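Every protein chain except one is present and positioned as in the full complex.
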Amino acid sequence: MRDDHMPHAAKPDLKDPAIYPHWSRETLRYCDTDKQGHINNVAFSVFCETGRTQLLLEPGRPLTPPGTFIVIARLVLDFIGEIHWPGEVRIGTGVTRIGRTSFHLGQGVFVEDRCVAIADSVLVLADEATRRSTPLTDDLRSRLEVRGISVPV
Amino acid sequence: MRDDHMPHAAKPDLKDPAIYPHWSRETLRYCDTDKQGHINNVAFSVFCETGRTQLLLEPGRPLTPPGTFIVIARLVLDFIGEIHWPGEVRIGTGVTRIGRTSFHLGQGVFVEDRCVAIADSVLVLADEATRRSTPLTDDLRSRLEVRGISVPV
Amino acid sequence: MRDDHMPHAAKPDLKDPAIYPHWSRETLRYCDTDKQGHINNVAFSVFCETGRTQLLLEPGRPLTPPGTFIVIARLVLDFIGEIHWPGEVRIGTGVTRIGRTSFHLGQGVFVEDRCVAIADSVLVLADEATRRSTPLTDDLRSRLEVRGISVPV
Partner (left out) sequence: MRDDHMPHAAKPDLKDPAIYPHWSRETLRYCDTDKQGHINNVAFSVFCETGRTQLLLEPGRPLTPPGTFIVIARLVLDFIGEIHWPGEVRIGTGVTRIGRTSFHLGQGVFVEDRCVAIADSVLVLADEATRRSTPLTDDLRSRLEVRGISVPV
């Protein structure tokens, strides 16, 4: 049983900016607003994608073994506060759990220090040929562990 | 205790197109594709929004009482299959649960008869003045019940 | 001199729906709206892309010769009227001019019969290897001519 390799017992509080090993920034776009006057909820999915793709990006040394790719299987997105244009958001991202063929990311979206959303995503390693899930390699596991969310004790 | 007003005991299978009382259509846009060659996952959030906003839209007779509005509090989105441009998706939507100040929607996104995603959303009735949740009125409850997902027995 | 192969002397009136050989439909999305309450101007660029990509799409028998692709070099977009969600737009598209290495498309975006935008685009045939423009082949020219805008006399 190799589940939950993160070195923590407690569940991380995704609203706490202190837990995140990785940060991205995103500029709010005027076209992200909607007729309710605030940033449309679809933009929150974009912010999660930004944090996710940047966490996993390592130019010149891809995280995924040759012949594999990472797909998102599930996104659980909690909307906590409204955002208004103009401005920026900061997205904190980290690995919260590592399974056999998949892993979880925890994320928080912040406007300055205000948490406006949190997200939990499930990402699966897939084989390009079979299009099915395939076990995480040891190299990928150790590189995900480095990106783990640290839970204060 | 007024939770779970839908007339069903079993959990609906959101992959089954037969359960949905409401359908929307969405055209795939070329700009919905991404560099992986398929429709980007953010578009799936758009499809959920389409079904959600159209289910709740009743021009001339708004579902929400004056001084209130509906906000999305949570989106749980399961990605089941890839979609490729060009084409269309059909989005089935229905109310799965009615609580005191909130309700749940179940959704399925289909390319022809293939289910490519399912979603569970939590929507909250909020007061424009206080910006806080407020109890669903009887009128709103009965109109949500009409939009309920029927579970085959 | 091979410019302007379309069989017309007069300039087409792009606001006239009768001139278009090809039509696309696009569903307005809630997230296409912006804080001004109407459909954001970026969506108009999307509608032009929809008409353009669908006009040029011929599954199983691509318009472009092997080793070439079509790129947009210029978009001239005139905003004529506002659009409001919900609804649909119809996009009329046709070839207005054929040059040596490029051609022009004329487009009109309509809400029912109301013209809300017109566009003139310049598309260039490019070579995949050199990334530079390359002459239109006779086959491509004749297939573009079939998609030409007819100007009433």
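First chain written, first letter: the chains are A, B and C, and each begins at residue 1.
The definition used in the following text is that contacts are C-beta pairs under 8 Å (C-beta built on N, C-alpha and C of every residue); 3 or more make two chains touch, one makes a residue touch a chain.
Computed from a predicted model, the values in this text were never measured in an experiment.
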Subject >> Sole contact to the chain not displayed, among B:34, B:88, B:127 or B:145 >> reply: B:34
**OP:** Write down which of A:36, A:54 or A:133 is the residue touching the left-out chain.
**Re:** A:54
Subject >> Sites on chain C contacted by the missing partner chain, in the whole complex >> reply: 36, 40-42, 45-46, 49, 69, 71-79
Subject >> In chain B, positions touching the absent partner >> reply: 30-31, 33-35, 37-38, 40, 42-43, 85
Original post:
Tell me, which residues in chain A touch the chain that this view leaves out?
Top reply: 25-27, 29-31, 46, 49-50, 53-54, 57, 86
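FYI, only the chains that are shown with their structure count from here on.
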Original post:
Looking at where chain A touches chain C, is over half of the residue numbers used by both copies, so same, or under half, so different?
Top reply: same
Subject >> Whole-Å gap separating chain B and chain C, where each centre is the average of the chain's CA atoms >> reply: 34
Subject >> Geometric centre distance via CA averages, chain B-chain A, whole Å >> reply: 24
Original post:
If you average the CA atoms of chain A and of chain C, how far apart do the two points sit, in angstrom?
Top reply: 38
Subject >> Per-residue overlap in chain B, given as positions that touch at least 2 other chains >> reply: 46, 49
